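With one protein chain removed, the remaining protein chains of the complex are shown where they sit.
== subunit A ==
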Amino acid sequence: MLEIKDLTVEIGGRIILNKVNLKVEQGSTTVLFGPNGAGKSALLMTLMGFSGYDIVGGQILFKGEDITHLSVNERAERGLGIMTQRPPNLTGVKLKDLVQVINNDHSLDTEAASKKLDMERFMDRDVNVGFSGGEIKRSELLQLSAQNPCLYLLDEPESGVDLVSIEKIGTTIDEMLSSRSKCSVDHRKRGNSALIITHTGQVLDYVEPDVGYILCNGTVMCRGNPREMLKEIKAQGYQECIECKVGHL
């Protein structure tokens, strides 16, 4: 589904990601661990094509196509969808209108979807303006479910969210990942693909991960069993992982 080859990225002339290699298989939920400042968010932003993340080396392949230099919306059209940590306020843009525009093929019952995510009250509000942490995440998920991407790029879906919301967010993500995929290249596998950043691993209470990666200092240190990785990180911090006791490249 996604293949990142020797990807090197600069922000303002400073190298943030250095020769990153990573793969997300069709239908796989891949988890990205790493300490603060490792470059995890930068990797997701780069994959989506946001400006300010200058690719100075390497390649991004999506479903076999080189998308390294495509625009943001071209990537979205090909099936990438992102939930960022801090989406911008869109003053005057009603959530209802945005969801309707995204849902241009009318495949989503927006009323039911907003009800399920407890976002009905927010449909007439300006997108993200005055939203709490949990409300932002639920709004992002509502937009993503209208978008229905093949690959979900989720940046810490549990951060800034209270315990009740976490359950709603976690189960929704699980449903979205295991639901129909409009872009399966391998018909033996069901469901969508995901690359999820998590700090605490809380989201893994709801979503079954297949593969884990650890990113440190802008580069991938290990690849391995995500549950074991998380256990090790919880016990030892990232030092152990950096030494790759639990994984291998």
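Following the convention adopted for this analysis, contacts are C-beta pairs under 8 Å (C-beta built on N, C-alpha and C of every residue); 3 or more make two chains touch, one makes a residue touch a chain; residues count from 1.
One rule holds for everything that comes next: contacts and distances are computed from a predicted model.
**Q** Select, from "Fe-S cluster assembly scaffold protein SufB", "Phenylalanine--tRNA ligase beta subunit", "SpoVR family protein" or "ABC transporter permease", the UniProt-recorded name of the complex's unshown chain.
**A** Going by UniProt, the chain not displayed is called "Fe-S cluster assembly scaffold protein SufB".
**Q** Which of A:56, A:72 or A:164 touches the chain that is not shown?
**A** Residue touching the chain left out of view: A:72.
**Q** Have a look at A:13, A:64 or A:88 and name the one touching the chain we're not showing.
**A** The single option touching the absent chain is A:88.
**Q** Using the touch rule from the top, list residues of subunit A that touch the missing partner.
**A** Residues in contact with the chain left out: 48-51, 71-73, 75-77, 80-82, 84, 87-88, 90-94, 97-98, 101-102, 104, 126, 143, 147.
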